[in-house]
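Let me give you the structure first, and then I'll get to my questions.
The block that comes next holds chain A.
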Amino acid sequence: MNFPISLLQDILFTSDKIYSVLAVVLVVFGAFLFMMIRQDRRLSQMESEMNEKDNPHP
Partner candidate 1 sequence: MWQELRVLLRKEIMLEWKQKYAFNGLLLYVLSMSIVIALVFRDELNPSNWNLLLWLMLLFAAINAVAKSFLSEKPEQLRYLYTLARPAAIILAKFIYNAGLLALVALLSLGVFAFLGEQHFHDPLAYVGLVLLGSLSLAANLTLVTAISAKAQNQSTLLAVLSFPLIVPLLLMLVRLSDTALTGTGANQGEGFLGFLLVLTVILVGVSVILFPFLWRE
Partner candidate 2 sequence: MTKQSPLRITYKALAVALLLYALIYGLLAEIPVSPQMGSQLGQSARNLLYHVPNWFAMLVMMGISLYHSIRVLRLTDPDREQTENPLRADIKANESARVGVMFNILGLLTGIIWARVSWNVAKEATSFSAWWGWDPIQTCALIALLIYLAYYLLRNSIEDPEQKAKVSAVYNIFAFMTLIPLFFVIPRILDGLHPTADGGAVLFKKEGMNNLLRTILYPGMIGFILMGVWIYEIRSRATTLRFRWQEWQSNQEYDNSHQS
């Protein structure tokens, strides 16, 4: 049994399957990016709230 080799050969040497690999990779990357951007925005919001708390306006 040569598991990863046969799989890779199957994917990479048959012409169309590389597109499905690319699709999977891009979906995963997109999900990752979505998470990153959401976290980033949430953090910015929480940081500004924290700034308010630290230096409250009179």
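Heads up, the rule we're going with is that a residue touches a chain if its C-beta (ideal position, glycine included) is under 8 Å from a C-beta of that chain, and two chains touch if they have at least 3 such contacts; residues count from 1.
A word on the picks: all candidates are chains of the complex that A comes from, given by their letters.
Just so it is clear, the structure is predicted and the values come from calculations on it, not from any experiment.
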item: In-complex contact partner of chain A, selected from candidates 1 or 2; value: 2
item: Residues of chain A touching candidate 2 in the complex; value: 1-5, 8, 12-13, 18, 21-22, 25-26, 29, 33, 36, 39-41, 43-48, 50-51, 53-54
